[in-house]
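Of the protein chains in this complex, one is absent; all others appear in place.
So that you can tell them apart, the chains are marked A, B and C in the order they are listed, and the count of residues begins at 1 in each.
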Amino acid sequence: MNKDKNIKPVQGKLGVLLPGLGAVSTTFIAGVLAIRKGDAKPIGSLTQMGRIRLGKRTEGKNPLIKDFIDLPKLDDLVFGGWDIFEENCYEAAMKAGVLEKDLLNSVKDELEQIKPMKAVFSNDYIKLLNGPNVKTGENKWHLANQLREDIRNFKKENGCERLVMVWCGSTEVYIEKSDVHSTIEKFEEGLKNSDPNIAPSMMYAYAAICEGVPFANGAPNLSADIPALDDLAKKNVVPVAGKDYKTGQTLMKTILAPGFKARMLGLDGWFSTNILGNRDGEVLDDPASFKTKEVSKLSVLEQILQPDLYPDLYGKLYHKVRINYYPPRGDNKEGWDNIDISGWLGYPMQIKVDFLCRDSILAAPLVLDLVLFMDLASRAEMGGIQEWLSFYFKSPVCAPNLYPEHDIFIQLMKLKNTLRFLKDEDLITHLGLDYYYE
Amino acid sequence: MNKDKNIKPVQGKLGVLLPGLGAVSTTFIAGVLAIRKGDAKPIGSLTQMGRIRLGKRTEGKNPLIKDFIDLPKLDDLVFGGWDIFEENCYEAAMKAGVLEKDLLNSVKDELEQIKPMKAVFSNDYIKLLNGPNVKTGENKWHLANQLREDIRNFKKENGCERLVMVWCGSTEVYIEKSDVHSTIEKFEEGLKNSDPNIAPSMMYAYAAICEGVPFANGAPNLSADIPALDDLAKKNVVPVAGKDYKTGQTLMKTILAPGFKARMLGLDGWFSTNILGNRDGEVLDDPASFKTKEVSKLSVLEQILQPDLYPDLYGKLYHKVRINYYPPRGDNKEGWDNIDISGWLGYPMQIKVDFLCRDSILAAPLVLDLVLFMDLASRAEMGGIQEWLSFYFKSPVCAPNLYPEHDIFIQLMKLKNTLRFLKDEDLITHLGLDYYYE
Amino acid sequence: MNKDKNIKPVQGKLGVLLPGLGAVSTTFIAGVLAIRKGDAKPIGSLTQMGRIRLGKRTEGKNPLIKDFIDLPKLDDLVFGGWDIFEENCYEAAMKAGVLEKDLLNSVKDELEQIKPMKAVFSNDYIKLLNGPNVKTGENKWHLANQLREDIRNFKKENGCERLVMVWCGSTEVYIEKSDVHSTIEKFEEGLKNSDPNIAPSMMYAYAAICEGVPFANGAPNLSADIPALDDLAKKNVVPVAGKDYKTGQTLMKTILAPGFKARMLGLDGWFSTNILGNRDGEVLDDPASFKTKEVSKLSVLEQILQPDLYPDLYGKLYHKVRINYYPPRGDNKEGWDNIDISGWLGYPMQIKVDFLCRDSILAAPLVLDLVLFMDLASRAEMGGIQEWLSFYFKSPVCAPNLYPEHDIFIQLMKLKNTLRFLKDEDLITHLGLDYYYE
Partner (left out) sequence: MNKDKNIKPVQGKLGVLLPGLGAVSTTFIAGVLAIRKGDAKPIGSLTQMGRIRLGKRTEGKNPLIKDFIDLPKLDDLVFGGWDIFEENCYEAAMKAGVLEKDLLNSVKDELEQIKPMKAVFSNDYIKLLNGPNVKTGENKWHLANQLREDIRNFKKENGCERLVMVWCGSTEVYIEKSDVHSTIEKFEEGLKNSDPNIAPSMMYAYAAICEGVPFANGAPNLSADIPALDDLAKKNVVPVAGKDYKTGQTLMKTILAPGFKARMLGLDGWFSTNILGNRDGEVLDDPASFKTKEVSKLSVLEQILQPDLYPDLYGKLYHKVRINYYPPRGDNKEGWDNIDISGWLGYPMQIKVDFLCRDSILAAPLVLDLVLFMDLASRAEMGGIQEWLSFYFKSPVCAPNLYPEHDIFIQLMKLKNTLRFLKDEDLITHLGLDYYYE
């Protein structure tokens, strides 16, 4: 960030590049097109619907965020992406079955023109999918360079001023950070050797950062969350953010757990099960992909509850997460939670939460917000990890010496105070004693 | 509050006076006694279990609240109260059936010594109860003065340094503020005339404030929430707080609603039903008492959601609350909520929350916290409305020119920043950009 | 019934007359039209989808019911009815919002031709509705005769061989049987005097029975369930059946309660709440109409559980039913039940059932079955109460000296054995026809 917090003004077109043109991406794109035409509202999007309180409660100043800070207009977005299937976005959206036919038909022409570029893909990382629209190359370095070329071509062909990349692809198998991820030199060497520890999603992140394109990661894959790419992002002053959209059950968890903790209610057990029937569910039927997702889903409670500080309350929490592929539901995911809490003197109580949600409907507005906020960060010259966007992620990435914040209310305050800070407004503390005592 | 925020140090005994010695009061008292003996933990109590973060995340400073700020010890509390039934606290606790017999027997001697003083009571205000242990007097002024005398006697007989009164009685019938409530002169005149608009709970509040005893109100009754008593409290530098303990379903509502709003998810409908079988349920079977409770329960969503600012999201919310007397459950209340939310492009989703809670187990630690924090406020010379204790109430009272805060996370931040402020610590904003950019 | 169980063969058209052309009726009619065209399946209809086991398990003889016994074909049905609104069936179905537009448009022409005849209606019996399409007459006798004329005209104009009437109108206010209902003479006298105890639905039933048209009652209204009309039905050899379609929550109750009883599990409490947003919900917001529905809904457990025979298990059951008008859901009703059961040594357990149902989708196939079975009963010369159709009703009508059967599994056995009996097949018992025909 530059000292005087100068933010470059918005101008020209913003290209949105999406690895993975499946249910989430097409719901996002079709939705933006429908909203542009005035046929629907961007519900769930903080950048479009949200307001920010300025000053004191009694002043009544609550502008829309998009009026408060300079963000690209929806009309200025241009869409592109990669996928292992050849269907255009209209076909892919019809197959996904998330949005109603009437709505999709109203934006059919625009959707049909968005055709997936060939994807970098490997069954080593996603076992249960296969598709024909895949790049070939002699090694991973070669593949990564093809992606860089795609990015440059897209920008040129579409006359874009700036670009943003948001990962909307599948969950890869679980891997941990290793030596090849430690420095950019080793990483680039690894690309040339086709090191097996370099996942396809890392190549997308690498290509984006090399090209100066902000990269946000909607899956729990490591992707840009390795020292090599973090360093490169800081050096190139490119914003990176992740990981894993916080949508259904985990969203609820980061709402509820801060509530129980606020009240100092104990937690003995939290059992979460999911049933879902979309491509996501299919991929997660592979235990190796499920592991990646499970680690992401399990992490949230530990940080919020701080069992080391509150051993009497949270020291013995038994936390279990299950995901079940259940085709009758398609994209209409359902999460059921049983929560065993304890109160005064340790007396037990129970809470059950049944969430009949829609995966892509919850994720799409997050994609939009990330596109616009990542572009803002880029224009404000905020390179590297964007912790202030933790609000959007199940596994928020943060600086190595910090712990991630999972409490959604702290995340929101962090986000809004960052906006206030960027615009030199007073930060909010909710003290308010001045109303009572002069 | 005095300028230099001097807080009188804790010393001597603190008398706790409870109008209503039923399920909540006896669960609170028996629990404190058991905790003193080391037989149980004060789970649910922020003053006993809670910590407060000081400084930056990386400093790791999180003292217990009770170590951070000077609060009375549990050993220094002395208990007393009023009730329309003659049972001592052991008998009343056995009848309430909340705590296990083993636990109650372990503190039987102490409980048996707590015998209810005769109550000020009227069937005009609570229709479905009747009991023999009731004061008589020629008018309400006379009755109020008997209460003042009770307070002075209790203080003297128990050698208390200070007192706190917390209303734990039933919900009275619905009334609105009227002329007799507008000034202390009219109010005292009304007492002498036995004005029908002066409820028994107001006489308790009046007696407490006259005697310099902080008054907190755990029911939705108006009680101290009238200009006459507010003015008197400010004049006498006596803290007052209320109304209506935020326990089961409403607690959940003020956790969930801020979560939906954080994410800009729309709300089309919220249906809440309760089944409960204790004395509370019995009283609320009277429509006039239910009205008082309903108004309190309905108010929370309106303020949190701000439908005037977010008409597309919350302008058409249909909010309904039902309470059903259902004897098979006793004190083990159950709340079931159906929440109709909408996401991206207006697509509908549903959430069901089933809360198998225990009314008194959730309320008891709130009584403890209010006792200790109200005493703190008194020692800090903070007279009048204690908005910083909104955290504990369904209908938090605030200054006339303000709106009440219902979002439990803002309430908690307000509470903790008030403690930080009283101790001259930095307020927390969760900005944290300094970790990333020097 | 005639001795040799001769059933007149099916031939010609069967006219279906429906008082009330709202959500249920239009869902039924549009559905039959779509099924005729092969666009959908008559799921939920026993006459269309059901099979009947004949002989021993090892014989494997399970013909479809419609192949086993002579029933009208769907192609032979002709539809008509009365309503207080003037919309034709296409318009009414669109307004009801139960079926998808695509489906309704595929049968639009036929639906549009079905226009409601003017209804007999009174705000004394349904308080919260009002519509313009209403008959006038100097007294109730005159109004009833207009209905008889409507019936005759419909039959002639549509070339029907036979007719059936099925009440699909609203729930009237609660009344009990009184003197004017005791004999046909007093009833006809009452019509002439416009006796206030004669409800509109009774006039429809009277008109049908006079015209030899079987009458089935889908609402909890008394209608034909009075001695005057029962006697007339027997005399005219006209089948009558009722009352109140067994659809969502009560359907579940008559499935679950026999299960608990089979296992001799105790029941301490059963709390049922409903949220619904259709016209039905609107009408039931009137306490007088709700009373009628409540009596119907409460009755089922008492009979199934036989607390007099099982006082230790069911003697203290607390049963409560609530219905809440909740517009966000429209016709998509939701029923939530909490059931407190007890097992070995009296230990308590709980069951919660959340039923996200669709009112009209559950009711429509019942209308179809009743049309076809009532016509069968008529051709078999079975006059008066049709207890064997108890399967379809919340409040099954039976002979005065009997108790109604609510257990859905006994009801089904009774129905199927009746069919077997009519075709001289070996029985599986629970027949009970001998109570009606010597």
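Keep in mind that, in the parts below, contacts are C-beta pairs under 8 Å (C-beta built on N, C-alpha and C of every residue); 3 or more make two chains touch, one makes a residue touch a chain.
Model, not experiment: these values are computed from the prediction.
Engineer: In the complete assembly, which of B:D83, B:D354, B:D375 or B:D407 touches the absent chain?
Structural biologist: B:D354
Engineer: Based on the whole complex, identify which of A:K37, A:K101, A:K177 or A:R322 touches the chain you can't see.
Structural biologist: A:R322
Engineer: Just one of C:L265, C:A288, C:L317 or C:L419 touches the chain that is missing; which is it?
Structural biologist: Missing-chain contact among the listed residues: C:L265.
Engineer: Which residue among A:E161, A:D195 or A:D340 touches the omitted chain?
Structural biologist: A:D340
Engineer: In the full complex, which residues of subunit C touch the absent chain?
Structural biologist: 27, 31, 34-35, 40-46, 48-51, 57-58, 62, 99, 103, 251-252, 255-256, 258-259, 262-266, 309-310, 312-313, 342-347, 349-358, 360-362, 364-365, 391, 401-403, 408-409, 412, 427-430, 432, 435
Engineer: Touching the missing chain, which residues of subunit A?
Structural biologist: 268-269, 271, 273, 275, 318, 320, 322, 324, 326-329, 334, 336, 338, 340, 350, 352, 354, 356
One rule holds for everything that comes next: only the chains that are shown with their structure count from here on.
Engineer: Suppose each chain is reduced to the average of its Cα coordinates; what separation in Å results between subunit A and subunit B?
Structural biologist: 40
Engineer: Taking each chain's centre as the mean of its CA atoms, how far is subunit B from subunit C in angstrom?
Structural biologist: Between these chains, centre-to-centre, one finds 51 Å.
Engineer: Using the touch rule from the top of the page, what residues of subunit C touch 2 or more other chains?
Structural biologist: Residues 352, 354.
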